[in-house]
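With one protein chain withheld, the remaining protein chains of the complex are depicted in position.
For chain A:
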Amino acid sequence: MAAGVATWMPFARAAAVGWLPLAQQTMPKPPVDKTSRSDEILFVNVSGLRFQTWKNTLDRYPDTLLGSSEKEFFYNEETQEYFFDRDPEMFRHILNFFRTGKLHYPRHECIQAFEEELAFYGIIPEIIGDCCMEEYRDRKKENQERLAEDTEAENAGDAPLPPDATLRDKLWRAFENPHTSTMALVFYYVTGFFIAVSVIANVVETVPCRPLKGSIKDLPCGEKFSVAFSCLDTACVLIFSCEYLMRLYAAPSRCDFARSVMSVIDVVAILPFYIGLIMPENEEVSGAFVTLRVFRVFRIFKFSRHSQGLRILGCTLQACASELGFLLFSLTMAVIIFATVMFYAEKGTKGTTFSSIPASFWYTIVTMTTLGYGDMVPDSIAGKIFGSICSLSGVLVIALPVPVIVSNFARIYHQNQRADKMRAQQKVRQARIRMAKKGATNAFLQHKEDGGLQGGDSDSTAFCVKNRSAFEHQHHHLLQCLEKTTNHEFTDEVTYSEVCMMDSMGFRTSRSTSLSSQQGSTTTCCSRRAKRRAIRLANSTVSVSRGSVQELDTLHVTKTPVGTQYPQSRSSLNARTGDLKLNCTDYTAAIISIPTPPANSPDESLPNSPAIPGILRNSRSSIYNTQETVKISSL
């Protein structure tokens, strides 16, 4: 239960008087408030700095350390104060949270220290007010990234391998972190060298060399020294192939490796050679073969393994793809518009170079980027006019916004990232706060299951019921009053849907309804102090025992103040009050005509087969050391 609504509890309870004329059952007894109602000032000593506050202020948030009885552990009898050996500066903020209901993040504090304090005092950071939330999130993200980097760097290569590393692991490590061993370093440099050699060879083989003796025409070096170049190429390809295969072998996850960008580059770099080997030497396909050679230039991308900067550039381009795409799109729009206009303007001219709109694209682009090659020039007056408009707008469209785009790009990029972050985290944050709230909602249901419904029997109450604050007691009492007024009970979603399903299957639930509504008097008002388990009855045994399972009345587990009464009748199942652990055997003895011991799994829900003779309530809660109850309705 959140915030300062604890203050309003007396009001809500008083307003419950309005339900009384409508109620058809008696109201349950209110919880006895043992603590004195008068407010007092508490002293809290945090490492020597003394704070004073009203007790009610701290009681506002009963699920924190200061609001619950946990603070009693820190009470110092001699000095009559609560002593905490924590940071007094931080405590100021914590206490302000109790006072005002809003948690602020002090900007000058370390984020981790702040979080630790919050964790100590039992406050979830999601409660931080909106005014400070963004700052908090940013700092936290920064911190986490820095920590992640540090741990990554730690783990990355320098830690020694475990002694039982296989050859694969060693190989992979050598590939990924070349500086770990000399061999790896050597390999790294050798491959780098060969990449450079291969790229240079590709470039040089197109340079014209002096012609062979007896011929005048210049030959490209590739043809003059074709043997040398092809040997070089073969050697490089062999080395790259070996490297790729070794990496493939060493990779811990081959599929992921095969899909990664670097491996694709590797494959593309060596593929043309192999394709060239396979393909026959004839004129038709040699053109295509030549094209394939172009792909050899991709070997230069292999350098990105050797260069951090290239990798970062690649990532950046990848990340701002949307902005670049938009720029491209707007440019395309302008190009199409002007090309169309120029084409139609120049249509009349004889011998014009603007033969079609696509042909005009070239003119538009050259003009707009202010290149102006001059290979296509408009002749007609209209063409010249539009041509000049085109070049002017080119200046505006491209030259001016480019710096703006570049600077906007950085801003928008960060902003978008932050907005998405905020959105994603907002959802998570809201989900967590909702979960905490739901905890409160479910707390009442759990409280019922724990048997909070019995009257004020102090022995057993102290025994079994969880230690709850006065506030929670009052709140649960209030909810019980509402239940009594309306004659209906609160349940959770699962039970509700089950009941609906069972109804639709035609089971008579009226009996259970009538029995459950007979909870008027407080003694038989069942002390459902137990977790309800779903008892799964095996289908086979059910069908066999169907004859005997004729009528299972509603079995209530009621509390007996004294003694141990073993189940005598079908209609009531009395359990021992002092018994905290229920073993299965009790139940099998108790539940007559269920031949099989109940298969327990608290979290399993009921299988929806019509053969099941009863409705059993599911329990949702975590493990309690309490008794079990079975509520089985009749067929």
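Just so it is clear, contacts are C-beta pairs under 8 Å (C-beta built on N, C-alpha and C of every residue); 3 or more make two chains touch, one makes a residue touch a chain; residues count from 1.
The working rule: contacts and distances are computed from a predicted model.
Of the names listed as "Kv channel-interacting protein 1 isoform X3", "Transcription initiation factor TFIID subunit 13", "Phosphatidylinositol glycan anchor biosynthesis, class U" or "DELLA protein", the one that matches the UniProt record for the absent chain is "Kv channel-interacting protein 1 isoform X3". Among A:70, A:89, A:169 or A:489, only A:489 touches the chain left out of the display. Among the residues A:27, A:310 or A:336, only A:27 touches the chain that is left out of the figure.
Against the chain not displayed here, chain A makes contact via residues 1-5, 7-27, 29-30, 33, 37-39, 54, 56, 99-100, 437-438, 440-441, 475, 478-479, 482-483, 485-493, 495-496, 499-500, 503, 509, 513, 516.
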